[in-house]
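Apart from one protein chain that is not included, each protein chain of the complex appears where it belongs.
In this document, chain identifiers A and B correspond to the written order of the chains, with residue numbering beginning at 1 in each.
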Amino acid sequence: MRRQWTTTAGIVITALLTLFLLVPVLLSVYAGLTVNYARGISAGFTLDWVKQVWALYSDTVWRSLVVALMTLALTLLIGVPGAYALVRRGGRFARAVEEIVTLPVAVPGLALALAMILTYGGAGSFRQSTLFVVVGHVLFTLPFMMRSVIAVLDTIDWRTLDEGAASLGSPAWRRFLDVILPNVRPGIVAGSLTVLTLSIGEFNLTWMMHTPMTKTLPVGLADAYASMRLEIASAYTLVFLVMVIPLLIGVQLVAGLTEKRTAS
Amino acid sequence: MTHAATAPQRGSSISTRALTKTFNGNRVLQPTNLEIEAGQILVLLGPSGCGKTTLLRLIAGLETPDGPDMIRFDGDDVSGVPIEKRNVGMVFQSYALFPNMTVSENVAYGMKIRGMERSKRDAETRRLLALVGLEDYADRRITAVSGGQRQRTALARALAIKPRVLLLDEPLAALDAVLRERLRVEIGLLLREFGITAVYVTHDQAEAMAIGDRIAVMDRGRIAQIDVPRVIYHRPANDFVADFVGTMNRIDGRVSGGVLSLESDDTGAALAVGGPDRETVLCFRPESARLANGSAAVRARVVASTFFGPTQRVVAEVTPGRRLQLDLPSSLAFDPGQIVGFEIEREAIIEFQEA
Partner (left out) sequence: MDSRRFDLLLILPLAIFTLAFLVLPLARLTLEAGSGPQGIAGFFVIVTEARFRNSLIVTLILSIITTVATLAVATVAAQTLANRRFFGRGLLLSMLTFPLAFPGVVVGFLIILFGGRLGLVGSVTKSLTGTNVVFAYSLFGLFLGYLYFSVPRVLLTILAAAEKLDPSLVEAARSLGASPLAIQRDVVLPALFPAMYTGGALCFATAMGAFGTAFTLATTVDVIPMLIYTEFTLATNASMAAAISIALGFITWAALAIARSRAMRDVSGA
């Protein structure tokens, strides 16, 4: 069959888009490993820049990990029961709560950070602590965890499962632990990976909320971009990529698995 | 299913007094008085929206009745007791089996909640799985067993908690026709063997007849008739029951001198029913018709016939537009246009009091 000109155009545009998204990343990896970016490949490759980055910024890597894990713990504790409560409750009230909780997706991070600083800026030890940044991250990532869990709850017949367990004499809290949680696990796993990825990459809130003692990786990156030579900035970006790419692959594997499960 | 010897468990009697349920100002269950003896199987039969599931969920404790002291088990008021404390076994339409557990874990769950020790629990689970013929599937995931096996797992799980009453909400509705027919016999036998009080909801009259000690036919939030299957079928209390349970023919006309007569060219009927002169509707079942050619026979013109094997269903008009369905021996051929003569036994004719 003769290929439609629209199809050809579509393939060309998609290919260009792929190049546009991919080439800068490859450039960054290359620049982080090259001896001298301006001189090109002839100068050879080295891991020196990565080592320098590690010496200068390893604390931000660890802090980002800690912040991401604390954020994850809090979103699990707050978001998973909250999502189930909203789905159980249903109706206008639940929709209103969901709307409020989802505000941080719509409202720019800068505005949220400003609001947090104006409210808690005076609370010295809280303001100075890593927890302050964590709270900001929870604010921003909570809607993603809740949506992920709610999406799975919408596909399973949670009410009948809950009634089934109740008919066997199980009290409300045990029904939640024994029956609901295991069956929303795909949503929790997908939500967790999203939360970790978002937290590790969060900049808008963190830039405003951090203190010199609570710098995270993206804050360090912004620092490096502004003040360091290109090779160091690139090597630092490389460290960031190494941290998030496993998470992204995880997200896709989980998405693939749930797709297969719902298809069968 | 193998039927291993089981210790009969009787279960509780159930009674409801003026039980009502209102959703958002809409009364879905009219005041209902119901007495179910211990060990008896009551089937709630009716079309969707008739209130049968609401009544079942009220007995289960999944819905709260409008007022206090409306539901009693063995004379104890359980109206305010939630399902998790009511000790009722429930088989859901969708089975509500836990996908995160295996077949045996599902069956054992209620016993685990009750703190039964491991070894006793395992033994009881094995006994129940053997009872429903699932011993080879104990460690399968719920998603890895068939619809019929899920159904039996759900039944075993509900029986495992030694419930006071067993409640079944359309337990066969999710299965295909062949399986449904087989399982309705097996479930009936199993429930009788257990001797447990059971309330069984269905919209399928054949299922209701096969399983129920008594059947309560429900219509628009109230019980239209409650009786043993034979009476429900042969002596329906009203039009609704007659129509819902089986096929019913209707002949309307005027009885004068104890006879309802219809005449039209070469077809017609003269049905001797006795009683005063009146406008009435006479009803009879298709299988009550017997081929006959005497002067008392009804003569009707054949419209169509459908072959069923042992019998055939013949559609015939006694006067133009008055169609009747007759179950006649399949050995004879009836062609459209032909006149068929038949009689209806006097006892098989039902007359509802109406204008």
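We adopt the following convention: a residue touches a chain if its C-beta (ideal position, glycine included) is under 8 Å from a C-beta of that chain, and two chains touch if they have at least 3 such contacts.
Remember, it's a predicted structure, so these values are computed and weren't measured experimentally.
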item: Option from A:L21, A:I41 or A:A55 whose C-beta touches the chain left out; value: A:L21
item: Touching the absent chain when the full complex is considered, from A:P104, A:G164 or A:G187; value: A:P104
item: Chain A residues touching the omitted chain (full complex); value: 4-7, 9-11, 13-14, 17-18, 20-25, 27-28, 31, 37-38, 74, 77-79, 81-82, 84-86, 88-89, 97, 100-101, 103-112, 114-116, 118-120, 135, 138-139, 142, 171-173, 176, 197-198, 200-204, 207-208, 218, 221-222, 225-226, 230, 233-234, 237, 240, 244-245, 247-249, 252
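Rule of thumb we're sticking to: only the chains that are shown with their structure count from here on.
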item: Centroid spacing, where centroids are CA-atom means, of chain A and chain B in whole angstrom; value: 55
item: In the complex, chain B residues that touch chain A; value: 60, 62, 82-85, 87-90, 92, 94-100, 109-110, 113-114, 157-158, 161, 167
item: Chain A - residues contacting chain B, complex; value: 156-157, 160-161, 163-172, 174, 178-179, 182-183, 185
